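Other chains dropped; remaining ones untouched in position.
To keep things simple, chains are lettered A and B as they appear, and every chain counts its residues starting from 1.
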Amino acid sequence: MELRPYRHDVKYYECDRMGITHHSNYIRFMEEARVDWMDQLGYGFDRMEAEGVVSPVVSVDCRYRHPSTFKDIIEITVAVAETTPLKIIFAYTMTVGGRTICTATSTHCFLENGRPVSLETRFPELYSQVLKLNA
Amino acid sequence: MELRPYRHDVKYYECDRMGITHHSNYIRFMEEARVDWMDQLGYGFDRMEAEGVVSPVVSVDCRYRHPSTFKDIIEITVAVAETTPLKIIFAYTMTVGGRTICTATSTHCFLENGRPVSLETRFPELYSQVLKLNA
């Protein structure tokens, strides 16, 4: 199964005094791409939330290679870098016109009623899809 | 009773490509000032929320008179422009170094379980304080 990359058009209000996309916004673009990725797999944030599961971000790291700016179209591919029953690490590659501008990862756990929940047990279908993508 | 003005220090990430505070941020500064104003009266947003009451924004209008920029200290005074049992209109004056840069108003209602609630009935003490400030 091939997932399509996510596209973010850089907004005017996302750029700073240097005229470039403020670095904090990439963390938001990662979330947008992750949401889209889960939607493509059929397990949207909203569905998870409706079932009482949230997936907080445990950590992020982000390496800014080249700036982007207003009207740039950032193409973001999401890959699963690592999966355990309790944790997923996503890897992001962001390009503008084919040039990599940013690479990043984010680590997530899953909570139900404030307690860690196993993705494998709670969403076995999603977990098996993720494992396949990770292969 | 004299309430003290709220101060917002303009952040780097709040400025845009023109080098000035992005206009959308003033709507957030209004919220900050309103939160502080209610705290000074002893009725914080958090207390209201804990009691199950939310006060959504019905409308805002904002007139930008002069730009502000990174490191400017914006002093915001909040006044009650109008009160009815179901609605409050706040008026904001924002100054930098004594010069008025922005004037604005916001209108709020109060909801409990999704239904309009009378501030006068639900929070009589707050309502009477507000009336006094409005006098």
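Quick notes on this one:
The rule we apply is simple: a contact is a pair of C-beta atoms (placed from the backbone, for glycine too) under 8 Å apart; a residue touches a chain by one contact, two chains touch by 3 or more.
Here the structure is a predicted model, which means the values were calculated and not measured.
Taken as a whole, the complex in this structure file is built from 4 copies of one protein sequence, with 2 shown in place.
In the analysis below, only the chains that are shown with their structure count from here on.
Seen as a C-alpha superposition, chain A sits on chain B after a turn of 180°, to the nearest 5.
Mean C-alpha position of chain A lies 35 Å from that of chain B. Remark: chain A residues 12-13, 15-17, 19, 22, 24, 70 touch chain B in the complex.
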